[in-house]
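Every protein chain except one is present and positioned as in the full complex.
Just so it is clear, A and B label the chains in written order, and each chain counts residues from 1 on its own.
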Amino acid sequence: MIVVGRACLILALAAAVYGIGASLYGARGGGTAWVASGRRAMYSLFGIVAVAFGLLESAFLRSDFSFDVVASHSSTTTPDFYKATAIWSSQEGSLLLWILLLAGFSSLALRLTRARLREVAPYAQAVLLGFAGFFAVLLLLFANPFAASSPVPAQGTGLNPLLRHPMMAIHPVMLYSGYTLAAVPFAFAIGALVARRLGADWIAAIRRFSLGAWLCLGIGILLGARWSYVELGWGGYWGWDPVENASLMPWLTGTAFLHSIMIQEKRGMLKVWNVSLVLATGTLAILGTFLVRSGVLDSIHAFVGAGNGIAWMFTGLIAVMVAGSIALVHGRREALRSEHGLDSLLSREAVFLLNNLVLVALCFVIFWGTFFPLISEALTGTKAALGPPWFSRYTVPLAVLLVLLSGIGPVIAWRRATAANLRRMFAWPVAGAAAVLVALLVLSDTARKPLALALFCFAALVLVVVGQELWRGARARGSMTREAPPAALVALVRRNRRRYGGYLVHAGIAVLFVGVAASSAFQHARDVRLSPGQSARVGGYQLTYVKPTAKLASEKVSLGAVLRVRKGGRDLGTLRPTRGYYPTMAPDKGPVGGIFDGQATSEVGLRPGLRRDLWTAVEPDLGPLQRFITQADRQFAGAGSNVQGVLVAAIAQRYVQRPPPATFRIIDSPLVTWIWIGSLIAFTGGLIALWPAPAVVRRRAATAARTGAAREPARA
Amino acid sequence: MGYCSEMDPSRKRRIRLVVALSVAVLLAGALAYTSFSASSEARSPSQLARTGTSGQSYQLTGKVATGSIRQQGSTLFFRVRDRAGSASVPVRYTGVVPDPFREGREVIVTVRREGGLFVGEKDSLVTKCPSKFTDKQTGKA
Partner (left out) sequence: MDLVAFLVVLALLGAAVWFISAPLRAEPEEEAGKTDLARAAEVERLEAARDAKYREIRDAEMDFRTGKLSEADHRGLEAELRAEAVEILRELDEARARGLQSGQATS
């Protein structure tokens, strides 16, 4: 069956090559039959890749170690859920997932547009098939998922224990969905440029895919941050790691596009800007895939060493995408001329434009910082890296400005807004922001962090704006249709999904940034070394190391501690952070030492709350035990797993009976939970905006406008 | 569409464009300038042993030398060696130790030379998640 999988990849490549030829021939005069054939090549590619993926997945589920990939990433003792998700913990499996998602979303896009965009679709098809073909070549030449293992091992290496978390299982799927969904607008933009069909229709066709990409990327980024917070023994959720940044950049340009697209729809402006944003988002998505898969930048995520075949392939693809994009946009710049200009700096267009500039500036800063090692190497000969402080210095002020703009944008009218109107619309929001400012200055010491203070005030502004919009909208609708306020509100959102979904996203992002600002600027963190009985004071809490814990499970040994938490004298319960040790398979390690020299994970002791989180992690000191471990290794070298189990139990027992001091990392950060709440709100808003409006509403709106428009000549 | 651009609006637009571009160039320039001074150069252990000046911070990249990890209280002592080679330098580090930290793993740590020892900046230790492909050679039974 391994051979079938490999044959499937060859078939997929053949389908891609044929499809590109057929689509281009059909576009150049061969006729719609050839274009339809090319479209079917994409559908077939999806089917074939699905078969290959299914084969590999079933191999994982059956723990078939004749597949090399299965043998090196799974084991019979891995739980079933993680057996299924182990497929994309490997380089090969994740590339196969990528091509599967690309083919799936491309097939969907091509099916939805098969009766429209007849001049654009063939070129878009060719581009999407080109991507699929590229990944098929990678899978065939550089990262073969269907390599046979020889000899076939009896047991697999097992899944990296850091990945044994439901969020880590879904995180790659979400990110890849985001990246592949971003390829669809890219392809249609190329098609529109080549066919010189740059009117309103191609934008309307790709809007949903851009929104879908934005949503999936956002969820993927968030899952990564949440996992980092609850799983890693570090206590942070964002480290400006190159791979984190790689997923954030296309999300930023995608956000910019979703806003500027509205300007093009309404005013025919910014056509060059928009098409460049779409092309940039697609290129950054491929760049993001490249950074994770090729290890070109030093990062904790790097999968393979630098300078390999995959890195060169991706560099080539990105170079082609960038050069092609620039050439096409330059060649079609006549057709991309704006229909109108900016009427007034006090208009929604101007605010959106400023928002776009801030987002692109953010993306540029992050890009520069991420690639700085390569830039400095090219310019000065030595690799130099920039750390989180540099990133924060530039991204934080931009983010604060972004939140402010997200509060102004919804309230300003299109084309031109009058000062009187602005005064009326901003009365309540500014009052809200001022109230928050005064409250924070009087009741807390927030003033020592002026940027955080500014952010809190701007977030208050955004929330009042959104609340005001919902209130006024429901009231306006209620007065027209005589509905009760709750029903009016629901109907309002249902009939204006893009608008109110968007407002909800703004509210969610504002809340998210409040959480980020509070937990970064007002955090109390301490690393302390405690013996049982000792206490430490962090923030407002007092934590006492009560006693050590040890637990043995089939695959790991957990050593930890029980911490009693008190605040202001009140007992708040216990936290139980642990550190889990997974045995290594290395033959040169002794039976006991091998346990503690393999992988280690942290089980965080977390006390979440709406106002603050108390986060703890423990690092047991194995030093005093080292003597006994080496002794046991020597005495029982080469012993079987039964003896190993007894020895480990003895060591664990000793740890509990005579516990050495352990190092604790304790963090008290305010409002962290609001990061997760804010992102849930934002994603709900995104879903609402994505949801297609009921057909009845669309028809009614069209009829009303048409009859209204028809009345116009009489009035004029 | 009937909204022909007169001289004034188009000149206004051009001025706005020029202003915006100049601001962008200035900001980008400031960004680039500060990044060179805020960055720390990446050095391998052998490079660092040869050319590291006291007081300047460097990004040390390499592998944790086998048998060199020693914990003393809350301070961690270990040696970092070249990826391909045996030259190594001693490092003293306090702060967060990432979960994957083990001997033989690739690490990145920001250090400052103090005499013959390199002191790691707090919380700057990054350990690469082990690549499955090299673990195969050393790890599989």
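Keep this in mind: a contact is a pair of C-beta atoms (placed from the backbone, for glycine too) under 8 Å apart; a residue touches a chain by one contact, two chains touch by 3 or more.
The model shown is predicted, which means the values in this text are computed figures rather than measured ones.
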Neighbouring displayed chains - absent chain, whole complex: A
Residue among A:A420, A:A484 or A:A553 that touches the chain left out of view: A:A420
Selected from A:P373, A:G473, A:G560 or A:G605 as touching the chain missing from the view: A:G473
Option touching the unshown chain, where A:R499, A:R529 or A:R607 are the choices: A:R499
Option touching the unshown chain, where A:R62, A:K266 or A:K547 are the choices: A:K266
Footprint left on chain A by the chain that the document does not show: 1, 3-4, 7-8, 11, 15, 18-19, 29, 31-34, 36-37, 40-41, 43-44, 47-48, 51, 116-119, 197, 199-201, 203-204, 265-266, 411-415, 417-418, 420-421, 424-425, 469, 472-473, 476-477, 480, 496, 499, 701-702, 705-706, 708-710, 712-713, 715-716
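Going forward, only the chains that are shown with their structure count from here on.
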Geometric centre distance via CA averages, chain B-chain A, whole Å: 23
Chain A - residues contacting chain B, complex: 72-73, 90-91, 153, 155, 157, 160, 162, 232-235, 295, 298-305, 339-342, 357, 361, 364-365, 368-369, 372-373, 376, 380, 382-387, 389-390, 394, 527-529, 584-587, 597-602, 619, 621-623, 661, 663, 665
List of chain B residues in touch with chain A within their complex: 1, 3, 5, 9-10, 13, 16, 20, 24, 27-28, 31-32, 34-36, 38-43, 59, 61, 70-74, 94-100, 102-103, 108, 110, 124, 126-133, 135-136, 138-141
